[in-house]
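As you look at this complex, bear in mind that one protein chain is not there, while each of the others sits in place.
In this document, chain identifiers A and B correspond to the written order of the chains, with residue numbering beginning at 1 in each.
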Amino acid sequence: MMASERKTIRLRWGTLLIAALLALLCLLWVYPFLWLLSASLKEPLEIFSKGLNLIPDKAQWENYARAWSTAGFAQYMLNTILVTAGTVLLVVLHCALSGYVLGRYDFYGRRLIIGILGATFVIPAGMTIIPIVDLTQDLGLLSSRWGIILALAGSGQAAGILLYAGYFQRIPKELEEAAVIDGASFFTVFFKIMLPLAGPVTATVSVLTFLFAWNSFLIPLVFTFGSPELRTLAVGMLAFVGTNETDWPGMAAAATLSLLPVVILFFFAQRYLVEGFAGAVKS
Amino acid sequence: MAMGQGAAPASAGARKDGSAEEIARQVWQSRWLYVFLLPTVILYSAYTIWPIVASIRYSLLDWNGFDSDGVFIGLANYSELASDPQFWNAFGNTLMFLVLAVPLRVGLALVLAVALNDPRLPFVRVMRTALFLPVVTTGAIVGVVMRFVLDPTGGPINVALLDSGLLERPVNFLGQASLALYSAVAIWVWKWLGVTLIYWLAALQTIPKDLYEAASIDGAGHVEQFRYVTVPLLVPFLIIITLLTAVEATNVFDLLLTLTGGGPFYATEVIDIFVYRQAFAANIPRLGYASAAALFFGACIVLLAALQMAVRWQLRRRAGEAR
Partner (left out) sequence: MTEDLKPVSPAALGPDLTRRAFLYGTVAAGAVGAAGGPAFAQAAKTIEWWDQFAPLVPLHQKIWEEFSAKNPGVKIAYTQMNPADMMQALQLAFRSKRAPDIHSILTSDLSVTNQLSKAGWFSPLDASFNADTPFLKEALLEGMTVFNGKAYSFPIFSFRQHETSLWWTKPFMEQAGIDPAAGPKTWDEMRKAAQAMTKGRTYGLILPLQFTNRMANHVLDLAQVAGAPGRFDWRTGAYPFGSEPFVQAVEFLLSFQRDGSLHPASSSLDARQGRARWAAGEAGMFFDGPWNSGVVKGSFAQVLDTLGAASIPLPSSGQPAFTYHTPPSGEFWISSQCEDPAIATKILQLFTTDAYYVGLAERMDQPPLDLSAVDRANVHPTYKTVVEGFKKVVRLAPEPLIKNPNVAQVYAEMKPVTPGVGEIVQGAMGGAVSNVKATLQQYADKLTAERDRAIKVVKDKGVQVSLDDWVFPNWKQGEDYTASHYKT
């Protein structure tokens, strides 16, 4: 009796200790963001002179106004949302379709496709930009959001496909057999039964693609050289740094603005992310 | 990700004889499969495979990017690469980065995941979000902010160290050639830890709870449970997560470009930056040379991954024999 009681007490202390350590660690993770937030409310020269002090002399809210309207971040935000939404939709659709087929069926060319997916999965992407520009130019899509979306959705989505394939593979065959007996077509089986079942994977792939598209840099950068009105937040950020050299508060404000939506999204979506992953890799 | 080798054979391909007629019949039978594959095949060929093929051609050219096309020079770029000390410096830095950063990130994330998996812990969601914050932050922002945080005079880390009397002179985390790469590794791990953490949390969730209960009944303490239940079940995940992390560790371009620009004196110049410098940042770009460097390095990575796969396969086969 005594022994077990002592054990629970020790455990509780242990948990508290761990919690304290973790809290300390999290502070280390959050500090730069507090700094960012504080810098976004300071005056330019104040950033250097204040050292550890995060509280600005007087909150300079106009930094946000400047970033939002003058520097065009309102437009950048809209572009980023459109590009990200388009990319997520397209990626989920094409990954689900091909993942379904690759995971559940055997056919000519299956091994070849999986081999190519696996090989391109590990190739460092990004330096192959010129052919992508040429291609998009030939399609007449350079300087359009569609051009960016297609390029993002088409480059290196092997992980999404393989996630779907792994998941669909484990869904018992009886499910669709029953449906086929009821006269459902291949199409109906997929959209009415299989895709809804794959909810966790869809959530995972959506979140991963969201992060990828939201932060993607090189493709939006080179696709919008000639049309600044199509810049995304990440690109706009760089342009802002490049052309407003010493406006660090404005930059910090812009960075804070671009971070807010993703932080909120992650706070609510993290459960799906973990469960989705768990569901997707359980096998 | 975890593609089983024996996929469920269903509609087509049950019996395979090689005749063209038979193949055509089977392809026709599974036409819907090909329709489903079509979007992926089109997108993938256009935006992933075609660029690689095109890069192979570029790597055989002497091309400054100003002219519409280059001059064919065969394998000259590759032989120049082989004797370019700066390429090998970048190659070495990339490997160094991999060797330092990947175990650190994978290991630290595992420890944290085990801790955060404890349901009794308060504020788990807030903590996870905190650790995930840098992940959702663009590399360019992280680079700029971290330069301030690590600044030798005004940066909080140095201010804290100096004020507390731990240091006499400020540490130049990014400006000293011998320190810069380690600082970059630390920042990269800091930035991406959240992703690996999620992977591990997911992996931990796949372990059935009753296994722990059974172990507990057998008298195993927490350490023993971790040692004999958690660890063995996590090994397959370790391989996948390490591979994923290693691939990400070869793609540190935007972070390093804003953090150090590859300096001081090439101390943090990884392959990406080398390629970028050749292709875009130099006064006169050398697109062919840059393509050759990118391809050569890509080939090395594929080789490395294949090697790892082969070892894994061997191990599994041996384990199978032992059973």
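We adopt the following convention: contacts are C-beta pairs under 8 Å (C-beta built on N, C-alpha and C of every residue); 3 or more make two chains touch, one makes a residue touch a chain.
Small disclaimer: the values here were computed from a predicted structure and weren't measured.
Undergrad: Write down which of A:13, A:61, A:187 or A:225 is the residue touching the left-out chain.
TA: Per the contact definition at the top, the residue touching the missing chain is A:225.
Undergrad: Of B:109, B:135 or B:174, which one is in contact with the hidden chain?
TA: B:174
Undergrad: Per the definition of touch given earlier, which of A:37, A:54, A:116 or A:133 contacts the omitted chain?
TA: Only one of A:37, A:54, A:116 or A:133 touches the chain omitted from view, namely A:133.
Undergrad: Please identify, in ascending order, the residues of chain A that touch the omitted chain?
TA: Listed in rising order, the touching residues are 44-45, 48-49, 130, 133-134, 137, 142-143, 221-222, 225-226, 228, 238-239, 242-248.
Undergrad: Just checking the interface: what residues of chain B touch the absent partner chain?
TA: 64-68, 86, 147, 151-154, 169-170, 172, 174-178, 180, 260-261, 263-267, 280-286
Here is the rule we use: only the chains that are shown with their structure count from here on.
Undergrad: With chain centres defined as C-alpha means, what is the inter-centre distance between chain A and chain B in Å?
TA: So the centre of chain A lies 16 Å away from the centre of chain B.
Undergrad: Touching residues of chain B toward chain A in the complex: what are they?
TA: 1-4, 7-13, 23, 26-27, 30, 32-34, 36-37, 39-41, 43-44, 46-52, 54-55, 58, 65, 112, 115-116, 118, 120-123, 125-142, 144-146, 148-149, 154, 156, 159-160, 163, 190, 198-199, 201-203, 205-206, 237, 240, 243-244, 247, 250-251, 253-254, 271-272, 275-276, 279, 287, 290-291, 294, 297-298, 301-302, 305
Undergrad: Inside the complex, what are the residues of chain A that reach chain B?
TA: Those in contact with chain B are residues 15, 18-19, 22-23, 25-26, 28-33, 35-36, 39, 47-49, 51-52, 90, 93-95, 97-98, 100-108, 110, 113-114, 116-117, 119-132, 134-135, 150-151, 153-157, 159, 161-163, 165-166, 169, 173, 186-187, 190, 211, 214-215, 217-218, 233-234, 237-238, 241, 251, 255, 258-259, 262-263, 266-267, 270, 273-278, 280-283.
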